[in-house]
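Only one protein chain is missing; all other protein chains are in place.
This part shows chain A:
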Amino acid sequence: MGRYDFRPHRVLRTADLLLETSRITARPPWYTIIQDIPPSAQLTRPVFRDSSLKSNQKAAKRGKKASKAFCPLPLKYEEDKLREEFFGDHPWELARPKVLNEDGGDEWRGWDWGRGIRQLGKRLDGESVIQRQLHLMHHENHTKSHAYDVARKEYYHYRHFEAVEQQVAKEEALAYGAYFGKGPNEISMGLEDRQFEDWKEWAIKQTEREKQIAGAAYSGNVEEELERDETLDPVFEVVGGETAAPTVRP
């Protein structure tokens, strides 16, 4: 068979041979179709690195292997640098939730970054700043730093506006009696309180017990006393009219 199996690629040729040698009596249903629409060439590799370019000649001089010419190249865009700068200055913008799911994939058709930083159907985020900055650089002849300042300040303005809007909406809702449930701090405090209560219960009993032991050191048999305590456990708590699971004292 060799390194590669080309039988899937050669179904038509095989079918021809089978027909010729009357191994099959009739042409298969795909016979004419594969004649009309043959499978594409296999195992061909395009040259990604053109050796006629100067930069690639330099790379060749540095000792790049000839086979590297067939390796795909990294994709680089102008926005990459701008993203690096913006998110370097505003790292917490990366922590904001973002929807990665796209609907139709062509929402960008309705966007015009010349109108401002806010676009229809686009949530205001760091990417808006980059697109706005790019637009200013390309179409309004701003320098990179100036475009960055303009876009950034527009972003701050609308982000502040959004924050105020959210705060007002929350206060309004609270004033009308909305309840948003417990916050994370409240939940954790409740859990902690429960542990403290449990500990308190256990500590009271433990103190009593230690007092008993201490008292028994002067009178009577300690072993007997302890044994009697053990027989009391486990205790069956009766809750809500039904017998609950036996509880074990810590």
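The working rule: a residue touches a chain if its C-beta (ideal position, glycine included) is under 8 Å from a C-beta of that chain, and two chains touch if they have at least 3 such contacts; residues count from 1.
Basically, contacts and distances are computed from a predicted model.
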Out of "Programmed cell death protein 6", "Ribosomal protein S2", "Multifunctional methyltransferase subunit TRM112-like protein" or "Calcium and integrin-binding protein 1", flag the one the UniProt entry gives for the chain missing from this complex.
"Ribosomal protein S2"
Can you say which of A:I34, A:L124, A:V150 or A:A216 touches the chain missing from this structure?
A:I34
In the complete complex, the non-displayed chain touches which residues of chain A?
4-9, 11, 14-15, 18, 22-34, 36-37, 39-40, 42-46, 48, 70-75, 101-106, 194, 198, 237, 239-242, 244-248, 250
